[in-house]
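As you look at this complex, bear in mind that one protein chain is not there, while each of the others sits in place.
So, chain A:
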Amino acid sequence: MTEVVQSPAGARAAVPRAATFGGIGSGPGAQAPQGPDFAAIHDSAEFAALRSRFRGFVFPMSALFLVWYLTYVLLAAYAKDFMSTRVVGLVTVGLVFGMLQFASTIAITALYVRWARRQIDPRIAEIRAAAGVDAR
(Lines give C-alpha, C1' and ligand atoms only; values in the text may rest on other atoms or scores of the structure.)
Protein backbone atom coordinates (compact mmCIF):
# COMPACT_ATOMS: atom_id res chain seq x y z
CA MET A 1 0.00 0.00 0.00
CA THR A 2 1.59 3.24 -1.02
CA GLU A 3 -0.66 5.92 0.35
CA VAL A 4 -3.92 5.56 2.06
CA VAL A 5 -6.11 8.50 2.78
CA GLN A 6 -6.36 8.75 6.46
CA SER A 7 -9.48 8.62 8.35
CA PRO A 8 -8.90 10.50 11.57
CA ALA A 9 -9.04 7.18 13.35
CA GLY A 10 -5.98 6.27 11.36
CA ALA A 11 -4.40 9.61 11.97
CA ARG A 12 -4.83 9.19 15.67
CA ALA A 13 -2.27 6.48 16.07
CA ALA A 14 0.56 8.81 15.41
CA VAL A 15 3.73 7.28 14.23
CA PRO A 16 7.03 9.06 14.62
CA ARG A 17 8.19 9.34 11.07
CA ALA A 18 11.77 10.24 10.48
CA ALA A 19 12.11 10.83 6.78
CA THR A 20 8.60 11.61 5.66
CA PHE A 21 7.69 15.22 6.09
CA GLY A 22 4.01 15.88 6.04
CA GLY A 23 3.24 12.28 6.70
CA ILE A 24 3.50 10.64 3.31
CA GLY A 25 2.66 6.98 3.55
CA SER A 26 1.34 7.07 7.04
CA GLY A 27 -1.98 5.41 6.46
CA PRO A 28 -3.64 3.04 8.86
CA GLY A 29 -1.52 0.29 7.39
CA ALA A 30 1.57 1.96 8.74
CA GLN A 31 0.31 2.22 12.30
CA ALA A 32 2.76 1.50 15.04
CA PRO A 33 1.46 -0.69 17.83
CA GLN A 34 1.26 2.24 20.25
CA GLY A 35 1.14 5.95 19.51
CA PRO A 36 1.89 8.70 22.00
CA ASP A 37 -0.42 8.63 24.98
CA PHE A 38 -2.21 11.89 24.32
CA ALA A 39 -4.36 11.76 27.43
CA ALA A 40 -1.30 11.33 29.65
CA ILE A 41 0.52 14.18 27.94
CA HIS A 42 -2.58 16.31 28.18
CA ASP A 43 -2.91 15.72 31.92
CA SER A 44 0.76 16.33 32.66
CA ALA A 45 1.84 19.42 34.56
CA GLU A 46 4.24 20.41 31.78
CA PHE A 47 1.48 20.50 29.20
CA ALA A 48 -0.85 22.43 31.48
CA ALA A 49 1.90 24.97 32.03
CA LEU A 50 2.58 25.25 28.31
CA ARG A 51 -1.06 25.74 27.51
CA SER A 52 -1.75 28.36 30.15
CA ARG A 53 1.39 30.22 29.14
CA PHE A 54 0.38 30.15 25.49
CA ARG A 55 -3.14 31.31 26.18
CA GLY A 56 -1.89 33.86 28.66
CA PHE A 57 -0.07 35.57 25.82
CA VAL A 58 -2.14 35.12 22.68
CA PHE A 59 -5.56 35.88 24.19
CA PRO A 60 -4.69 39.27 25.73
CA MET A 61 -2.61 40.15 22.68
CA SER A 62 -5.50 39.32 20.34
CA ALA A 63 -7.87 41.36 22.49
CA LEU A 64 -5.40 44.23 22.42
CA PHE A 65 -5.02 44.47 18.67
CA LEU A 66 -8.74 43.91 18.10
CA VAL A 67 -9.66 46.73 20.46
CA TRP A 68 -7.03 49.01 18.94
CA TYR A 69 -8.21 48.22 15.42
CA LEU A 70 -11.89 48.70 16.32
CA THR A 71 -11.08 51.98 18.05
CA TYR A 72 -9.44 53.12 14.87
CA VAL A 73 -12.35 51.97 12.70
CA LEU A 74 -14.94 53.60 14.95
CA LEU A 75 -12.96 56.84 14.99
CA ALA A 76 -12.82 56.80 11.20
CA ALA A 77 -16.52 56.12 11.05
CA TYR A 78 -17.87 58.42 13.76
CA ALA A 79 -15.18 60.97 14.60
CA LYS A 80 -14.51 62.32 11.15
CA ASP A 81 -13.59 65.81 12.27
CA PHE A 82 -10.96 64.50 14.64
CA MET A 83 -9.54 62.15 12.01
CA SER A 84 -9.50 64.97 9.46
CA THR A 85 -7.38 67.25 11.63
CA ARG A 86 -4.22 68.20 9.79
CA VAL A 87 -1.00 67.23 11.54
CA VAL A 88 1.76 68.19 9.13
CA GLY A 89 0.81 69.83 5.87
CA LEU A 90 -2.03 67.78 4.44
CA VAL A 91 -1.23 64.69 6.49
CA THR A 92 -4.27 64.03 8.67
CA VAL A 93 -4.67 62.33 12.04
CA GLY A 94 -6.46 59.54 10.16
CA LEU A 95 -3.43 58.89 7.99
CA VAL A 96 -1.14 58.89 10.99
CA PHE A 97 -3.42 56.45 12.83
CA GLY A 98 -3.46 54.27 9.72
CA MET A 99 0.32 54.21 9.69
CA LEU A 100 0.25 53.38 13.41
CA GLN A 101 -1.89 50.32 12.60
CA PHE A 102 0.88 49.19 10.28
CA ALA A 103 3.46 49.83 12.99
CA SER A 104 1.51 48.01 15.69
CA THR A 105 0.96 45.01 13.43
CA ILE A 106 4.68 44.72 12.76
CA ALA A 107 5.50 45.27 16.43
CA ILE A 108 3.07 42.59 17.67
CA THR A 109 4.44 40.17 15.09
CA ALA A 110 8.00 40.77 16.23
CA LEU A 111 7.00 40.56 19.88
CA TYR A 112 5.17 37.27 19.41
CA VAL A 113 8.00 35.66 17.47
CA ARG A 114 10.55 36.61 20.09
CA TRP A 115 8.31 35.52 22.94
CA ALA A 116 7.42 32.20 21.29
CA ARG A 117 11.05 31.41 20.59
CA ARG A 118 12.00 32.01 24.22
CA GLN A 119 8.96 30.89 26.14
CA ILE A 120 7.13 28.35 24.03
CA ASP A 121 9.50 26.51 21.72
CA PRO A 122 11.75 25.11 24.48
CA ARG A 123 8.71 23.84 26.40
CA ILE A 124 7.31 22.18 23.30
CA ALA A 125 10.67 20.56 22.63
CA GLU A 126 10.72 19.20 26.19
CA ILE A 127 7.26 17.71 25.93
CA ARG A 128 8.05 16.22 22.55
CA ALA A 129 11.24 14.69 23.84
CA ALA A 130 9.47 13.26 26.87
CA ALA A 131 6.83 11.76 24.60
CA GLY A 132 9.52 10.09 22.56
CA VAL A 133 8.83 12.14 19.45
CA ASP A 134 11.92 13.24 17.57
CA ALA A 135 12.76 16.79 18.50
CA ARG A 136 12.61 19.06 15.52
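Just so we're on the same page, a residue touches a chain if its C-beta (ideal position, glycine included) is under 8 Å from a C-beta of that chain, and two chains touch if they have at least 3 such contacts; residues count from 1.
We take it that contacts and distances are computed from a predicted model.
Hidden from the displayed complex is a chain whose UniProt protein name, among "3-oxoacyl-[acyl-carrier-protein] synthase 1", "Carbohydrate ABC transporter substrate-binding protein (CUT1 family)", "Protein FixC" or "Cation/acetate symporter", is "Cation/acetate symporter". Chain A meets the missing chain through residues 2-12, 14, 21-25, 35-36, 38-39, 41-43, 47, 50-51, 54-55, 58, 61-62, 65-66, 69-70, 72-74, 76-78, 80, 83-84, 88-92, 94-95, 98, 101-102, 105-106, 108-109, 112-113, 116, 121, 124, 127-128, 131, 133, 136.
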